[in-house]
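Here the complex is missing a single protein chain, while all its other protein chains stay put.
All chains are identified by letter, namely A and B, in their written order; residue positions are counted from 1 within each chain.
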Amino acid sequence: MPDDMSAPLIRDRGPGGDSSASSEPGSPLIGILGTGDFSRSLARRLLASGYQVVVGSRNPKRSAPLFPEEVEVTSQAEAARRADLVFVAVFPEHHSTLAAAGAGLGPALAGKTLVDVSNGLQARRDRDGDGEGDGEGDGEGPSHAERLAALFPDSTVVKGFNTVSAWALQAGPRDGSRQVLLCSDCPSAKRSVKRICRRLGFTAEDAGPLSAAREVEDLPLRLFPAWRRPALCAAALLAFFYLYNALRDVVQPLLLATGGSQKRSPLYKLPVETLNASLPCAALAMLALVYAPGLAAAALQLRRGTKYRRFPARLDAWLRARKQLGLCAFTCAALHAVYSLLLPLRKSARYKIVNMALKQVAEGAELWDEAEVWRMELYLSAGVAALGLLSLLAVASLPSVSGAVNWREFSFVQSTLGYCALAAATAHTLLYGWDRAFDPAQYRLYLPPTFVLAVTPALAVLAGRLALAAPCAARRLQRIRRGWESGRNIRFVLPEDEDGGRSDSSSV
Amino acid sequence: MPDDMSAPLIRDRGPGGDSSASSEPGSPLIGILGTGDFSRSLARRLLASGYQVVVGSRNPKRSAPLFPEEVEVTSQAEAARRADLVFVAVFPEHHSTLAAAGAGLGPALAGKTLVDVSNGLQARRDRDGDGEGDGEGDGEGPSHAERLAALFPDSTVVKGFNTVSAWALQAGPRDGSRQVLLCSDCPSAKRSVKRICRRLGFTAEDAGPLSAAREVEDLPLRLFPAWRRPALCAAALLAFFYLYNALRDVVQPLLLATGGSQKRSPLYKLPVETLNASLPCAALAMLALVYAPGLAAAALQLRRGTKYRRFPARLDAWLRARKQLGLCAFTCAALHAVYSLLLPLRKSARYKIVNMALKQVAEGAELWDEAEVWRMELYLSAGVAALGLLSLLAVASLPSVSGAVNWREFSFVQSTLGYCALAAATAHTLLYGWDRAFDPAQYRLYLPPTFVLAVTPALAVLAGRLALAAPCAARRLQRIRRGWESGRNIRFVLPEDEDGGRSDSSSV
Partner (left out) sequence: MPDDMSAPLIRDRGPGGDSSASSEPGSPLIGILGTGDFSRSLARRLLASGYQVVVGSRNPKRSAPLFPEEVEVTSQAEAARRADLVFVAVFPEHHSTLAAAGAGLGPALAGKTLVDVSNGLQARRDRDGDGEGDGEGDGEGPSHAERLAALFPDSTVVKGFNTVSAWALQAGPRDGSRQVLLCSDCPSAKRSVKRICRRLGFTAEDAGPLSAAREVEDLPLRLFPAWRRPALCAAALLAFFYLYNALRDVVQPLLLATGGSQKRSPLYKLPVETLNASLPCAALAMLALVYAPGLAAAALQLRRGTKYRRFPARLDAWLRARKQLGLCAFTCAALHAVYSLLLPLRKSARYKIVNMALKQVAEGAELWDEAEVWRMELYLSAGVAALGLLSLLAVASLPSVSGAVNWREFSFVQSTLGYCALAAATAHTLLYGWDRAFDPAQYRLYLPPTFVLAVTPALAVLAGRLALAAPCAARRLQRIRRGWESGRNIRFVLPEDEDGGRSDSSSV
């Protein structure tokens, strides 16, 4: 369901509005080279923010109707000559034509600031060498911005705005797309572009010298980098539990059946039943992975006696992946719920009930196993509680919701409610297991029941949390988090290491 | 669950804050005529942004306690006389009283800018002529702003701020309500109002001359205009499939039963079973409608050999409706899931199982149909996959989520994952159909089974997508999207038509 990329509210002006009307006096005249979607959106936004705009086109007559009336569309040379600051919005492979002998914008642009808005090329990242001859060996060379700087040695190049979409320019900046990263070697040029940023409603962030442009250019090519590891981790856990369950519930009965006389093949369990048995195990294991790094961090702080030493990089990355891990766990849990609810819908379930009835008719006795009834009512209740809490956590992870709560509320939801969800999920699993962990018949092929594997890390994490809640540990940890250090026991020596009653630092 | 419309955090100042304290020196003195909710919220916001505010009331003594202490509440004449710029925040039917002989604000307002914040009247749009005599024939006449301009010929009228709610003014602008549309015939007046907009935290958009005021006034009266067609389309499809299914599953058996001896009427299927059989068909057809226009646009670009010609208006509107169509499809699919999960809950389902058991007891044989078992396990799996992917797409359509991803991620979710969802839904339907499409007994009353109708457009769209993925088509399309045109084969002639490595344009 792609978004609507047009902005019908911003209409072209009728004849009533004269062309230079809406620009504020004293503003610099902004030039834009190129007439593509980005150029058009940028021109409208600049205009709406009170700038005068001149667009340079190779074919001004053909391009002019694409722009609002207040924008002057002229030749590239003329635009370059007149503008005080120039956005370069042509494809990077054509940067060289701007400096070529014919077009020769070099002298006209001398001493001016050029803003390069180009993105990195897909090819560079994907390394699939599409062989279309994009020019100067795009593989690992300098960034577009650096090459542009080399083409126009007398101008100053600022890299930026490439993370902003034409859509964000038209509709006004929104939450996620407010940030504009700028890099340049010239502080004053960076300053002027920052000022434009702010007036357009964006937030400028300094991203360092021009040598950092490559990284900025590649930002829009990233595909959910924060999700890669958590998703891989979820997939690996799910695959492991699926194979383990298939071994226990399908392969083993098949092997046994060869000797026996069982009629029905258990293969039909693979698409739904085995998957449904694996999803909750993966979810519980991932939930343990969400809360384990916080415990590790707390333990490390306790042992070191300070919060002022950096965590190992691996732990740091793990701490940063908690949100994604948690949402993966929630997805597995939600799928488990859907699959479980599907179970009675299946033909196989209906056949089984009918056949059960047949057997009971033959035996002539009513069917009622009080223990089984209680086990199921209880583990279903715990499961609903766990899923309900996880749903709350997932809703609280939405940017607009998490942005509307204060830090204490955020911590309450993600830490307190999160541990409640972990406890409920553990209870769900233990109640599901009932007494089977102690039943030797369950250890087929010498493999323990799957739920035993899944519940172990969760129990370990819960035990660790309880240990940290012991008064001595909790008090020491709280002091460390408020800046106390074990080496220096006179507290008032160090007020500057503390930060105004805040404990934004990693909570367990 | 209506939102909380009060803002308890912004409290009236105590005696410690002197009245002119928080306005910045050199700011214009802003007047507001009227003392309603909007006036009060505007006054607070202006104050918080550093302006001095004077409010004109017919009854200053009674109105003063409604405003913060720093705001001066005085007579309308006095406020009009002193203010540099005046917001007119009285009901439009009372604009004339402001200019009337008694009140006579005309001279005091001469040469000043009036900002008309009034909305269009419901009546104008709904045309239900409530006959309450709202004055000068509100039907199709000039806009409120134009009438105000006629009443005060020596003042300049700017239309604006009517799209902003009192709540947005109090709480600070939020995402959707940041935009302020302004129209006026006087550029300099527009400029000053724009400056105020920006200082209040809003984004000013130029909406043209005052003759466009009518459209701006009617904006707040719109009721989900983007949803009207997609919702109608969903309703029509649903109605069609419902009638078709009712014909095949209820009417036809009823007709047959008149001659036969069947005891149970199939009418009970109408509320749940028939609806549940129609929902997935409507969902699949709508999902095909989501991805069809992208294919049509690509085909058109391929045939024309350029991306620089506008699409037909109808195709353009269709492309813009994809998000809404997709969310309607998701709603149908989610309802289908809920109804399906309800099936085993129903008394009728329980009765059927019991009766099945009765029959089996009579036959003395166990019940197990391996093909039926596999068919159901497989189509349920595909259905869960399709619904899961559609849920992801729906979550990614939330403004705060879609605002936080870059363009490549957005395209990955909406295009790649979207096609996966379409493929999974098609597989779900084909597996559900199994071999019934080739079973002549299914063609009752010469009507093909419903799923055949529903799956055809989806298969066509998937085939079209595959055709576009063929190397020759894909390469040509990519070149066109990067600005290449078939008529002009020397690429470097046209750098200005391209836009910095971006491919924001319509993705398939």
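Following the convention adopted for this analysis, contacts are C-beta pairs under 8 Å (C-beta built on N, C-alpha and C of every residue); 3 or more make two chains touch, one makes a residue touch a chain.
Worth saying up front: this structure is predicted, and the values here are computed from it rather than measured.
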From B:A110, B:A317 or B:L358, the answer for touching the chain not displayed is B:L358
Of B:R228, B:R314 or B:R350, which residue touches the hidden chain? B:R350
Of the listed residues A:A110, A:A150, A:A226 or A:A239, which contacts the missing chain in the full complex? A:A226
Of A:L341, A:L453 or A:A473, which sits in contact with the chain we cannot see? A:L341
Hidden partner interface residues of subunit A, rising order: 175, 178-179, 181, 185, 187, 190-191, 194, 203-212, 219, 226, 290, 294, 316, 320-327, 329-330, 337, 340-341, 343-344, 353-354, 356-357, 360-361, 366-370, 372-378, 380-381, 384, 387-388, 393-394, 397-410, 412, 414-415, 418, 475, 482-483, 492-502, 504-507
Which residues does subunit B use to touch the chain missing from this display? 1-6, 9-11, 13-14, 16-18, 21-22, 24, 33-39, 47-48, 50, 56-59, 63, 76, 88-92, 94, 97-98, 116-121, 132, 144, 162-163, 165-167, 171-172, 174-177, 201, 219-224, 263-265, 268, 271-272, 275, 331, 335, 338-339, 341-342, 344-348, 350-351, 353-355, 357-358, 361, 398-400, 403
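Throughout what follows, only the chains that are shown with their structure count from here on.
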Distance between the CA centroids of subunit A and subunit B (whole Å) is 25
